[in-house]
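The complex is shown incomplete by one protein chain, all other protein chains being positioned as in the whole.
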Amino acid sequence: MIRKELRVALIGQGSMGRAHSNAYAQVGHFFDTPFSIRRQVICGRNAETLGGMAARWGWEETATDWRQVIDRPDIDIVDVATPNTMHAEMAIAAARAGKIVFCEKPLAVSVEEAERMVEAARRVPNMVWFNYRRVPAIAYTRRLIEEDRIGRVFHYRAAYLQEWGNDPKRPPNWKMYRATAGSGVLGDLLSHLVDTALYLNGPIAEVSALQHTFAEGRDIDDATLLLARFANGSVGTFEATRYAVGRRNSNCFEIHGARGMARFDLEDLNRLDFHDATEPAATAGARRLLVTGPDQPYAGVFWRPGHIIGYEHTFIAALGDFLAALADGREFHPGFDDGLAVERVLDAVARSAVSRAWTQVPAGSPISPPVPKFT
Amino acid sequence: MIRKELRVALIGQGSMGRAHSNAYAQVGHFFDTPFSIRRQVICGRNAETLGGMAARWGWEETATDWRQVIDRPDIDIVDVATPNTMHAEMAIAAARAGKIVFCEKPLAVSVEEAERMVEAARRVPNMVWFNYRRVPAIAYTRRLIEEDRIGRVFHYRAAYLQEWGNDPKRPPNWKMYRATAGSGVLGDLLSHLVDTALYLNGPIAEVSALQHTFAEGRDIDDATLLLARFANGSVGTFEATRYAVGRRNSNCFEIHGARGMARFDLEDLNRLDFHDATEPAATAGARRLLVTGPDQPYAGVFWRPGHIIGYEHTFIAALGDFLAALADGREFHPGFDDGLAVERVLDAVARSAVSRAWTQVPAGSPISPPVPKFT
Amino acid sequence: MIRKELRVALIGQGSMGRAHSNAYAQVGHFFDTPFSIRRQVICGRNAETLGGMAARWGWEETATDWRQVIDRPDIDIVDVATPNTMHAEMAIAAARAGKIVFCEKPLAVSVEEAERMVEAARRVPNMVWFNYRRVPAIAYTRRLIEEDRIGRVFHYRAAYLQEWGNDPKRPPNWKMYRATAGSGVLGDLLSHLVDTALYLNGPIAEVSALQHTFAEGRDIDDATLLLARFANGSVGTFEATRYAVGRRNSNCFEIHGARGMARFDLEDLNRLDFHDATEPAATAGARRLLVTGPDQPYAGVFWRPGHIIGYEHTFIAALGDFLAALADGREFHPGFDDGLAVERVLDAVARSAVSRAWTQVPAGSPISPPVPKFT
Partner (left out) sequence: MIRKELRVALIGQGSMGRAHSNAYAQVGHFFDTPFSIRRQVICGRNAETLGGMAARWGWEETATDWRQVIDRPDIDIVDVATPNTMHAEMAIAAARAGKIVFCEKPLAVSVEEAERMVEAARRVPNMVWFNYRRVPAIAYTRRLIEEDRIGRVFHYRAAYLQEWGNDPKRPPNWKMYRATAGSGVLGDLLSHLVDTALYLNGPIAEVSALQHTFAEGRDIDDATLLLARFANGSVGTFEATRYAVGRRNSNCFEIHGARGMARFDLEDLNRLDFHDATEPAATAGARRLLVTGPDQPYAGVFWRPGHIIGYEHTFIAALGDFLAALADGREFHPGFDDGLAVERVLDAVARSAVSRAWTQVPAGSPISPPVPKFT
């Protein structure tokens, strides 16, 4: 039985801990939900900073031992926002303790881990924070696909372009080491691209990939590039890098179908370029939609049409949608199963980069997200 | 003496009441401040909706009689977010009661009202919600001007372009009537343009204006256009309209100076186009800056560089800056004096539109915002 | 009677002389025309440079006395591409000699001059080189207006923004002196904006203008700004300047109507932004049209769809259209009458800038271009 007041234990006090804290604080302001969220306890290893973090974000308690927190009967939700290599142990423990489990992306650092996480979480509501599915422009792209405004897809092109890998003054953090991150851009950036691609264009059948490390001495991939064949017959390219000098945080895709095109870039996250190829040629052109409503996803939830939202709202919306699903007893996506589906692609990518061969992505899994249907 | 815990009474439950509520809820999450904000009471005439609004946004009490609230000794801040024609009476009463007073823009519906408001608020900390000064890109433009990156200004061009005036299905609200709004786009949209212009380019000396009502039977201006001469010798155009079909919420300006250019559009509020005219011509071009840090206003306050903010953050930042000034005993801008400076321009605009003549803006006032200095 | 081989005398060897020479050389390559153009003689005062100019551009003869050339019976077309203050005398002489007369814009430097030119040219085919009417995107805008895709116009906004006025290293030329240019940006840049506005949005009823000279000692306007009321009830702003630092050659307009919007910038002259306001709101946005065909003006004339044209093609297309009209015995626009219509607006603008008052543009003239009709 789910309580009306949901008490959250958040593990992690980094930038994701901050984004999640904000989502807990804000969800009730924007979303109608029967639940109230109580920021009960925040866990972190650095006790020095933890108090300030808790005070600032309204966490009632702090803790440095995550295991004790997970066993507390008053905790309803355990939210794992730690470095990647710690996800599996924590999330599995939380799931086994019967908690609702949220986990930052990437779900895990191996398929094997992800499979165990899915297995452990089979009986608890769960979510993986692939927050970009909740960008209104991306959710609207999915709707356009479902409404057959894109049609049979020919091409899918995605890139996550950052530049900070090339900044010698930047202090290294856990994302720069295999021991803590599991991988470089593969898990950090490509995972986002893959989740969005699975959401919008369905399963990926096979990949040919290249991984490269530009900096001497690093044990992670600074860049991962790949070609892909999707199950629906379309072909695609993916590129994730921290060496795209001149691009601050450009998470972009473009889909070309028989009936239309959609194009997005996170640096301008309220925009969607949509081209309707069924228009007469003379007046057909990419339309610059400002996806702030009306009649678009999350219209009326945040601000009036024409008033844009920011990065943080994607976390709020993910949480809002999760709570709605919870209230209705519906399955929520992206859950751990979706996180596993992403891991299977990432794993094939990494293997392909080593073997230098086209590599199949294990298919036919019942846990893949539904493929958008075209009429 | 200012209490550490500041109890707010908010008057108004419309979209501005919502944006202000969010600012109170969020300011402590992002800004370091010695103050804590308590959402004490929300006032509104519609008792039916007030309870839901209070519950959603964490207001402890509701009230339908604003006068009683203003007199309460436990209230520290009175925030006026009502239709324009009610601002003066409420803000003056609150100031006379010794409260810190915040007032939505436009400050008033006449210069005379605004002068009385300034007079009444002379001894209390005050703020007018010209939130767009806190758009990081606009604050950064001001900094570029102060650092002489724009140089002697030649041209200032501003437009606030909306399209909903042309939507016959849209139900009319208080903004469509002179009795409640005082004016049409003059107070609603042009006031924003003028405040930003005064902030960036200093006092306006004289104007020649045109006002037009497209819809039959309306008693307000659907569009206001003007030419301006600034005190610093530059010339400008301003355009505010609700009939700019194809523009959802485009609040934009462009400044051309001897050393550079800056250009902004609210629909992409994290961007600033900056042109450095001291560059060699071959590599000089408008740079598309993503103003999310580092080394830019509000860097580190919200999210990491490359992660954009939305409309609401301008309110949070205005409040955060106000509290910082309050803590330091510094004067805050924009205050009621800045609101009055805007009213003087708007009044000259309205008079010019009637007289069809160039009209001086009363100058030499000690309460004008400081003119940016050029070396 | 018109000869099949048309022999041209071009007066002027500056940048316009060059652009016209190119048009004569190229028109037969792109346009089907029964006429052949023979570059017979080029006239110029600087005999030193004239030979090289003639050799490069295929002029058979050179001459330094324009009067002798105009009287030659073998000459069919006289093309005036001299500094503005020389247009009237030359064009009138040519017209009186029975020649087909082409004249660079602005047609004249006063209404009185322009009226005499129209009178003199009443019986000869004539053209004023307002070449931008032949930008495919602008011609297509006109078509969209005629097809009622823009609807009742609310706003017209135009600006011609250059920056070279602020370049101290640039050697002065005839455009910088009243004696040779007649005016500054008024005739040079605003004339283009006004011709396009009359073409797209019909007559201008009245104006309120400001003119400003930024450079010390100059006797011309560096900037001219104005508000306008059009005869069709729409309102507009115009801005022409050589001090728009950061804008190389931006000749742009935006039209907002009840049914749509069109937006153009010469720096990207193959593009037109078109917004269809009759679309459902969710998928309505400004479409980025690449106006290179199919089913758009000049499709098939130049290159295949998707292959862009440049500045010079607007001259070629103007000449091509003129020859087509000549072949068919149709009236051509823009002719001297259109040039006069522009002069009347410019004159009202200049008078308004002096009188600081709204100034009527003489209306009801039979020579105004036809107002686009709305159904």
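A, B and C are the chain letters, set down in written order, and residue numbers restart from 1 in every chain.
We adopt the following convention: a contact is a pair of C-beta atoms (placed from the backbone, for glycine too) under 8 Å apart; a residue touches a chain by one contact, two chains touch by 3 or more.
Quantities reported herein were computed from a predicted structural model and do not represent experimental measurements.
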Message = With the missing chain put back, one of A:92, A:226 or A:323 would touch it. Which one?
response = A:226
Note = Across A:79, A:239, A:321 or A:337, the one contacting the chain not displayed is A:239
Inquiry  = Of the residues B:296, B:314 or B:352, I need the one that contacts the missing chain.
reply    = B:296
Inquiry  = Using the touch definition from the top, which of C:57, C:130, C:199 or C:358 touches the missing chain?
reply    = C:57
Message = Residue by residue, what part of chain A touches the chain that was omitted?
response = 154-155, 157, 159, 161, 163, 166, 208-210, 212, 214, 223, 225-227, 229, 235-237, 239, 241, 243-247, 256-261, 263, 273, 275, 277, 286, 356-358
Note = Listed in rising order, the chain C residues that touch the chain left out are 15, 19, 21-22, 25-26, 28-29, 56-57, 162, 248-249, 267-271, 290, 292, 302-313
Residue ranges of chain B at the interface with the undisplayed chain = 140, 149, 274, 276, 280-290, 294-296, 305
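Heads up, the rule we're going with is that only the chains that are shown with their structure count from here on.
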Query = Taking each chain's centre as the average of its Cα atoms, which is closest to the average over all protein Cα atoms shown?
reply = B
Note = Taking each chain's centre as the mean of its CA atoms, the one lying farthest from the centre of chain C is chain A
Inquiry  = Can you tell me which chain pair comes out on top for contact count?
reply    = B-C
Key: Centre-of-Cα separation between chain C and chain B, whole angstrom   = 41
Chain centre separation (chain A, chain B; CA means) in Å = 36
Key: Contacts with 2+ other chains: residues of chain C   = 286
